[in-house]
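Only one protein chain is missing from this complex, and each of the others stays in its spot.
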Amino acid sequence: MKEKKKMTPREKNEAIWGLAFVAPTMIGLIVLNFYPAVNTVYQSFCKTGDFGKGNTFVGLANYSKAFADPEIWQSLINTVKYAIIEVPLGVVIALLLAVFLNGKIKGVSIFRTIFFLPMVCAPAAVAMVWKWLYNQQFGLFNNILHTNIAWISDPKIAWISVGVIGVWSIIGYNMVLFISGLKEIPGDYYEAASIDGATGINQFFNITVPLLSPTTFFIVQTRVIGALTIFDLMFMVMDKTNAALPKVQSTVYVFYKYTFDQGNKGYGAAIVMILVAFIMVVTVIMQRAEKRFVFYN
Amino acid sequence: MADRNDRLSKWWKTEREKISGISGTSKKIGYIWEYYKLWIIGIVFGIWFVTFAVRQYTTTLRDYWCFMVFANTYADAGDHSPLWEDYVEYAGFDLTEKAVRFNADSYFDYLKGVTGNSYFEAFVAYADSGTLDAIVMGRDSLTALGKTGRLLDLNSEECSSIRAKYGDRFLYAVPLNEDYGGKEMPVCIDISDSRLVSEYGIYSEPCALGIGALSGNVESVELFLDFLFEDPGTK
Partner (left out) sequence: MESASTKDRIRKAIVYVILIIMAFIMLVPFAWMILTALKTNQEAISVDPFYIFPSNGWHWETFGEVWKSYNFVLLYKNTLLMIFFRVLCACLTATMAGYAFGRLNFPGRKFLFSLVLIQMMIPSTIFIIPQYLMVSSLGWLNTTAGLVFPGIVTAFGTYLLKTGYQGLPKDLEEAAGIDGCNIGQKFLLIMMPLTRSSMVSLGIFTALFAFKDLMWPMIVCSSVQTTTLAAGLAKAQGQYGSNYPQMMAAAVLAVVPMIVIYIIFQKQFVEGIATSGGKL
């Protein structure tokens, strides 16, 4: 209340506009997302009622069960391992492609459309192609390299193979965001720099990288969250009987298994809560880092 | 607030003067369109949306007499199919009050794995929201599905009358939930020799019917069972 008294009329005006502008989004998010989320939090403290019997409140039992469950810990490690492959590679490759396509290149719009194509492809087609590429007997990779590697069923390398698919499918997405970020850098910065005699690589590190840092941070942040909540890739490429599944399955996959497949919603809710808490910690760390690495004019 | 009203009335006055100053109706309309098109489009859109929402809210039947899923069949078992028509007639439901919904576009098999299967996700949404009253599918698949606790325990109070009539047809499954101590529980009713197969030909394999765990229309399901096992001679 003290702060409100100190507000000047101008600040008050700004506060009213600000709240009015965020109101539709916030109301929507609360109704559509936070009300269900609160419901899930409540469920995580319950033993799910099955066969038509009601829920019973069990306190922290689901959590203590989850913390003692090695499957949950392994799935968290799997998820982090996946993120470590997908995020850096996906961001760097997409940034390079976006910078190339922002230069004076012939056929820019054709290249841009081609890089966009994987995003519109049917997931079934993507899964089929990659399964074939990785096939141990007849796959392209083993034929070219003259090896006999079980790319997606050897627990030691399956997580890398899955990560590669993740990188491949996210490049187009990151690139679209980078291009729009690049287009919002005023052209006169480059003009000034080229008058000063800066070359391409210099320009890249002295202008593009710092001025693009808000976009880069945005992509890294959203992709870290996206990678930590990865799910569909696992079931698309890995069969249920795959020996490497325990070493690849993500936390959301485990959550899905309990909530949907087995109908144990209470335990599934507890798993989601643990995952969300983990992502929140990562996000807070990243938000701290934002102040140091991101340049806003 | 007073300041605001002042500004509004001032704006209204000047705009009216401006518009009456323009000669020709089409030019007047042109002026209004030019300056206020966003507002006009917004208001028209808003009115349309509100009418739509109100109309939907008041005219749509949001309650079901019975909501059933016929999974893994390519036969015609949807709304307004012969099966649907006959059942509605048999039960004597008033369709202006509540709806009867037969969903025959659903393909999943719990025995073969359901992760990422959108049909299964839709089924879960219906079952866990309490919309689902009954599901019919192959006997083994349904018994396997029964382990998850999404089907009603047929020993429960609500099913006493069904148990009296069809208790000998019950199929049993061991719940995944370990609290039940691995004891078998009746989860579905074998309907392989019912008219669903013999007369309507919806399934060619042995099939069974399970009741949604959160269903509020167990009587309608019982009526459906009575309808299926009705003696053709009494018709």
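All chains are identified by letter, namely A and B, in their written order; residue positions are counted from 1 within each chain.
Note that a residue touches a chain if its C-beta (ideal position, glycine included) is under 8 Å from a C-beta of that chain, and two chains touch if they have at least 3 such contacts.
All of these numbers come straight from a predicted model, not from anything done at the bench.
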Selected from B:I19, B:A91, B:A122 or B:A144 as touching the chain missing from the view: B:A122
In chain B, positions touching the absent partner: 52-53, 56-60, 62, 74, 103, 105-107, 118-119, 121-122, 124-126, 128-129, 131
Contacts of chain A with the absent chain, listed as residue ranges: 3-4, 11, 13-19, 21-22, 24-26, 28-29, 31-37, 39-40, 93, 96-97, 100-101, 103, 105, 109, 111-126, 128-129, 132, 135, 137-138, 168, 171-173, 176-177, 179-188, 191, 200, 211, 214-215, 217-218, 221-222, 225, 228-229, 231, 252, 255-256, 259-260, 269, 272, 275-276, 279-280, 283, 296-297
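Here, only the chains that are shown with their structure count from here on.
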Centre-to-centre distance between chain B and chain A (centres being mean Cα positions), rounded to whole Å: 33
Chain B - residues contacting chain A, complex: 113-116, 120-121, 124, 128, 148-153, 156, 158, 175-177, 179, 185, 187, 213-215
For the chain A and chain B complex, residues of the former touching the latter: 47-48, 50-53, 232, 235-236, 240, 253, 256-257, 260-265
